[in-house]
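Since the structure comes first, as structure tokens, the remarks are kept for the end.
Every protein chain of the complex appears in place save one, which is left out.
Labels run A and B following the written order; every chain starts at residue 1.
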Amino acid sequence: MSALLSVKGLTAGYGGVPIIEDVNLDVAEHEIAVIIGPNGAGKSTLLKTIFALTARSEGDVSFGEKDITGLKTAQLVPLGISMVPQSRNVFPTLTVDENLDVGTYAAPPKDKDAVRENVLSLFPDLRGKLGQAAGELSGGQRQMVALGRALMSEPKLLLLDEPTAGLSPAYLEIIFDLLLDIRKRGVTILMVEQNAKQALRIADNGHVLVSGKNFISGTGEALLNDDAVRRSFLGGAAA
Amino acid sequence: MIDFINLYLVPGLTIGSVYALGAVGISMIFGILRFAHFAHGDLMTIGGYGVLTAVWFIPVHPLLLLPFGIALAIVSALAVDQFFYKPLRKLPTIYTVIASFGVALIFRSLAQLFWSSGNQVFISGVRMPVVLFDTFRISELHMQVILLTLIIAIGLHFFLTRSKLGRAMRAVSDEPELAAVAGLDTERVIRWTWVIGASMAATAGVFAGMDTSMHPNLGWNLLLAMFAAAVLGGIGKPMGAIAGGLIIGIAEETATFTWLSDEPLISPSYKSAVAFFIMVALLLFRPQGLFKGRLL
Partner (left out) sequence: MELTGLFFYLVSVLIAGGIYAVLCLALNVQWGMGGLFNAGIAGFFAVGAYASAIATTAVSSKHLGGFALPIPFGLAAAMIVAGVTGWIVAKICVRLKSDYLAMASVGIAEILRLVIVNESWLTNGSLGIAGVPRPFGNLVQGREADLLYLVMVWACVLAVYVLCQRLYVSPWGRTLRAIRDNEDSARAAGKDVDWFRLQTFVIGCAIMGLAGALSAHYFKFLSPSATEPLLVTFLVWVMLMAGGSGNNKGAIVGALAIWFIWSATEIFTSRLPPEWITRSSYIRMLLVGLLLQFVLQKFRSGLVPEKSPKIRSD
């Protein structure tokens, strides 16, 4: 199994204090991988460091066969990585259509209309709202716009920071179903999730991060059944 | 009634057009770079002098020489951004505000140094106003100013909504961090913000200088009204700034009309206080402006 994304010994932080330390992580092609862990474990920082939004102090990142250590965000997007941040992830005064369009600027696709059609087929709800300002939509619909924008650059790897944060349980299901659909279209997903149990159920592999360090990794199922993980991170109850 | 239109409304629309074009830049810079650009008025002055100088060498109508003023303003704006604002970008924005305050002084002293501190006119001689429908009088210049501003406003609207660059600018203004996540080149967006802001400032400066005369304090004296216009239109909303500029211009002029008695409602000498009170009232009660601009 060759890894699409490979993180080796990654250390990063703000102002000299490391938030993540010596983190190792492999994400295989076409998988859904989820990072879980307690608050403040550095999950978001890990994602941001991979995407060059937070400065890395040590370690290497490779994508496909390519070493992407030290590349800027604007260079990673054309290579096929995009990210959806946890909050403020749409441009509120731009229309839904304009939000999607902005997603193509860093990596213009050959046939923009086809990509747009393809993305909209994932989110049929958005079709009727293309002319509406994204800020006026409901939380769940905004999340779809955010995912849509990230998919417009035709990424191979999608980084998601808590895609279900603040959403109702009903929407949580919808978003997770969407992620499975997106994976079916050949996109690899690496996400951070608070709803660990549900996330591990749809994930191929899970990684537990504690105090900025690797704690344990394994298949979603294995982690769901692991006693230590269950006690500490899944609220104790059996999965 | 026709006096009201001829003597208050049309001059209000004219000065309002000047405010509008200046306020576009202030609003965009506030939206994208997040600071109040105190040197914007003086950038107008620089643009105005650029055209004035061109008129000395090429004796055609000053409006045809606008590109010279625009070019000078663009170069000046990009230079001060590169040398004076960019190094402060990671600090709290109030430092950039202070820097721009200093740049205002730098621009003005350069204008005084190169073009003297006196009043200078673009075209000498009195021109007869155009009379339409028997009683409607409008000077040729006022007509040109209002028409050109209208054309620029329409062009700006299409640029911001249809072009890739315009949408990228609105995106950076909306959510700069998300724009970086989407891989947009923020520095490029910033450069174009200066180019557009400076172009419009230069145009406004020429309009203002032709309406009265060119002098080094020309732009600084208009700054307050332009800030008010930008706030009125909603920070980061260039089209709102245009509307705001026109409203402030008309409000200033018509506030001196004999509304309630034979006396002007507000003495003309306090005209510029109108903009201030509109601005402060907005900031306190509706800081997002008329068109839902961004909050600080």
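In the analysis below, contacts are C-beta pairs under 8 Å (C-beta built on N, C-alpha and C of every residue); 3 or more make two chains touch, one makes a residue touch a chain.
Every value quoted in this text rests on a predicted model; they were computed, and no experiment measured them.
All shown chains touched by the missing chain in the whole complex, by label: B. Considering the full assembly, B:84 is the residue among B:84, B:159, B:192 or B:257 that touches the omitted chain.
The chain not shown here is touched by just one of B:2, B:75, B:105 or B:265, and that residue is B:105. Although one chain is not displayed, subunit B still touches it through residues 30, 35-36, 38, 83-84, 87-88, 91-95, 97-99, 101-103, 105-106, 108-110, 112-113, 117, 220, 223-224, 227, 231, 267, 269-270, 272-273, 275-276, 279-280, 283-284, 287, 296.
Here is the rule we use: only the chains that are shown with their structure count from here on.
As a whole-number value, the distance joining the C-alpha centres of subunit A and subunit B reads 43 Å.
By the touch criterion stated above, subunit B contacts subunit A in their complex at residues 161, 164, 167-168, 170-171, 174-175, 177-185, 292.
Residue ranges of subunit A in contact with subunit B, taken from their complex: 51, 53, 73-74, 76-78, 82-85, 88-94, 98, 101-103, 105-107, 149-150, 153.
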